Every structure is written in C-alpha cells, then in structure tokens.
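Heads up, one of the protein chains got dropped from this complex, but the rest are sitting where they should.
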Amino acid sequence: MSHADVLSIFSGALTTLLLSIAGIALGLPLGLGLALARWAKVPLLNQVVAVYVSLLRATPLITLVLLIFFALPTAGISVGPVTAGLIALVLNTAAFNCEVWRAALLDLPKDQIEAAQSVGMGQALRFRRIVLPQVWRTALPGLINEMSQLVKLTPVLAVVGVVDITRAAVRIGAQTYEPLPPFLVALAIYIPIVYALVSVQRWVERRTTLREAAA
Amino acid sequence: MPTRIPLLSVQSLRKSYGSLHVLDDISFTVAPGETVCLLGPSGSGKSTLLRCINWLERPDSGRILIDSQPIGVTSGGVVMNDQQLAQVRTRIGMVFQQFALWPHLTVLQNVMEAPVHVQRRPKDAVRAEAEALLQRVGLFDKRDVFPARLSGGQKQRVGIARALAMKPALMLFDEPTSALDPELVGEVLAVMRDLSSEGMTMLVVTHEMAFAREAAHRVVFMDHGVVVETGTPEAFFEAPSTERGRQFLQRFSEGRAVSAG
Partner (left out) sequence: MMNDFATVWSERGLLLSGLGNTVLLSVLAGLAALVLGALLSTLLMSPRQLLSLPAKALVDLARCTPFLLFAYIVYYGLPSMGLQFDAWSAGLFALTAYHAAYMAEILRAAWAAQPRAPIEAGVAFGYSGLGLFRRIVLPPLALSSAPVLGNQLIQIIKDSAFLTIITLPELTHAVSSIQSRHFIPFAAFLTAVLLYWALCLVIEAGVAAVGRLAEARR
C-alpha cells in the first residue's frame, strides 16, 4: 500500500465521520419526537410510530439503503449515494433511539409530572423543566450505545457508492491485488472510534450507578 | 353565623371504573379558613376525590368550584384543555404522599421553580419568599441541598413549602405522612397544624386520627365511594352517628391497641 493509498483511506474516514455525526445529530431529536408521540399517546400518530419503529428495527440497513437509493428516483426524487445513505442511517437510528427515549420516559415516576401539573405548569413547561432534565440522563447509556451501533453500520454506505473508508479500502485492494492490508487499516480506524464510544457509555453507566448508590 | 361563600364546592361528583363506583354522587363544601379531614378505610375513594379536585383524575360527572370558579369543565360545559387547567391549578396547592420533589433541582430551586416559571414573578422577590418559607418549615439551612440527601420528613416539609410558594387559596394533602417512618411524622404534622391555625383552607386525606381530632374543623367520613358522615371531630370521634362510622373507629382503635401492646 502506497502513501497515496493510506491518504485516500483517511479521506474516506473523514466522509465516514461526517456522515456518522450527521446521522447521530439528526437521529437523536427525531427519535425523541417519535418517542414523545408514543408517550403522549397522540391518536393515530401513536400507532403509526409503533409500526414504523417495529419495521425499521427489523430491516437490515443494507436493504434499506438499497431501497432508498434505487426506489426514490422512480418516484421522481433523485438522490445521490450520500443522501440516500444519510436518509437510511437517520431512519434506522431514529427507530432505535425512539425505544431508548421511550424506556426512559416510562421510567419517570408519574408523580413527577403530577407535581408539575399541580403547580400549574403547562405541557411545554413540564417537558422542558421537569421531564427532559431527568429523562436525558436515563436515556444516555442507551443513546451512546446506539451511536456506536450507527458507526459500525456506516460501511454499508460503500455499497451504494459513497466513498467512505470501506469503499476506499475495496478500491485499493482491487488495484493492488492485496485486499487484506487496506481492510486492516480500515479496521484500525473503526475500532478505536467505536471503542471510545463504548468506553464513554460504560463510564456513564458507572457514574449513574455510583450516584444512585450515594443517594 | 354569617354564611360565607364556600372556597371549595364539590357537587354530585361521580367516577366509576366499569361497574365499580369509586365516587358515588359526592357533594360537600369547604369554607374559607376551614381545615377538613377526609377519613375512611382504603378503597373508600378519598384519594380519588382529592385528586379529582385539581383534575389530576377526571371525574365522570359533577361540578367542582374553587372560589366560585369552575375547574375541569368551563361554565359553558366545555372540558378544559391543559392550558386552562394549569391556570386554575395555580390557585390550588398539593402535597403528595411520595413527596414528588424534583430530584434535579435543589430544595430552594424546587420551591422557586413554579412561582418563577409559571407565575412569572421576579426572581429576587421569589427567592426571598422561598427562603422565608423554608425558614418557616425549618429547612433554611438545607436550601442548597438536593432532595436525595433529605429524610422523608424533610422532603415532605419541602413539598409543603413548594406548594405554599404559589400562594394558593386551597391546600390539598394526599396522605402526607403515610410514606414516613413513624418518628418523622410529627415534624410534618406540626407544620400542617401551624398552617391550619394561621387560617389556610386545607383538605387533608389522612389516617392520622390524632391530627384530625386536634386540627380539623370538620371531618368527612367516606366509605365505598359515598360520604357516610360529616361533622365536627368531637362529634365524630366521641359519638359517630352511623354504624359504619362506629365500625371504622373501632377497627382503628383495635389496630392501635394491637400495635401498641
């Protein structure tokens, strides 16, 4: 593998990183919105979200990416590989995030909200000052876990032609007839990133257990 | 005695779960400055009644008026939305059995939270009032502590201060001492007694008979969703006028004798 090859892998890594961040940034609030729709039992929306989440959690990301990349153009919307990949990532991660947020919301004792209602807080105020500040802490380990899962799924983007780490590695391997070294380099980039996220998750979980034990 | 407009008026309240009548045509009033204790065995509907008054639970039918203002259903007969309910609820203070303090806020922040963010009163004025309230319940020195560090009795006293901070016309107490260890009950009842003697209008669901005897102006005895008896504490405790009232008091004193003996 030449110097240029390594550089192209790192350039792919940048694409992967940016897409991961975009996917996480969009998927977190979307997941929260979906969870709230279910938690507040908004009629019709509640059931639609339930079906959406069930469907998206069962669908392999590669199948979803292919569906979006090839099917959207037939509906008149032309999407490039990056857009298709990002849409698939966000739709997928939002479904998983929804379940994490939902579990955290259900974990909140009912009388927390009743106390807020009893002092005359409206819905928006209750959510902003009482529900969210408590719920984000509960949801955090699960959300970070989902982030690490998302990063592990980004190689899928290579399948539709996004020039990320994986596609760069494949290309080099095809050119040099030595597929193993570029893949190992790709692995060497992914593993520390995911490991960092997993470590943060473990640290957060430890701190929560400690704080609960002290109280 | 001049008849005063009742502060709280409950009219023909009904609530059922299927065939179970939790509240069966309940009507009563509470005059301004009165302390009324709701007594009765478990399942009598007293907690449900209390929670219907600020519409944390929704009655099936009937009317509730706070200072002649309806809650839950407007005078036009329309069910109130969240915003309208919130408006009326600012006039009612509630103290919860499990305290329900907000764990991510300090004691002082708990007390200041609603006056600042709901009533939009200036922060400095609210802080001064909140600190005064905490002084009153004896927890001024704990004002910067988080609720997790407090005992049950301390938490409940903060809960009372938090409710009072809204300057409510009516205070509701939902079994305020039932979740407390016995030795912590007294400090909470003392605060409630003071509040009552200062003229706060209070509706208290409780099993603390001694408190009802000493602090209440009236007791309302409920059983199976119905108001069985009402009267002064002396009248009820000395000579209940109904058989069910008698049985309840008897079972209660038997229980006390067993646990004391």
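Just so it is clear, A and B label the chains in written order, and each chain counts residues from 1 on its own.
Here, a residue touches a chain if its C-beta (ideal position, glycine included) is under 8 Å from a C-beta of that chain, and two chains touch if they have at least 3 such contacts.
Remember, predicted model here, so these are calculated numbers, not experimental data.
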Practice task
For the chain that is not shown, enumerate the shown chains it touches in the whole assembly.
Solution key: A
Exercise for the section: Using the touch definition up top, pick the residue from A:14, A:124, A:180 or A:210 that touches the left-out chain. Expected result: A:180
Exercise for the section: Decide which residue listed in A:71, A:106 or A:124 touches the omitted chain of the complex. Expected result: A:71
Problem - Touching residue (missing chain; options A:62, A:108, A:163 or A:200) - result: A:62
Completion exercise
Where chain A meets the left-out chain, the residues are 54-55, 57-64, 66-67, 70-71, 74-75, 148, 151-156, 158-159, 166, 169-170, 173, 178-180, 183-184, 186-187, 190-192, 194-195, 198
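One rule holds in what follows: only the chains that are shown with their structure count from here on.
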Handout entry: Distance between the centres, which are taken as Cα means, of chain B and chain A, whole angstrom
Key = 46
Handout entry: Interfacial residue positions of chain A with respect to chain B in the complex
Key = 109, 111-112, 114-123, 125, 129-130, 133-134, 215
Practice task
Can you check the complex and tell me which residues of chain B touch chain A?
Solution key: 54, 56, 82-83, 85-90, 92-94, 96, 98, 100-104, 113-114, 117-119, 148-149, 162-163, 166
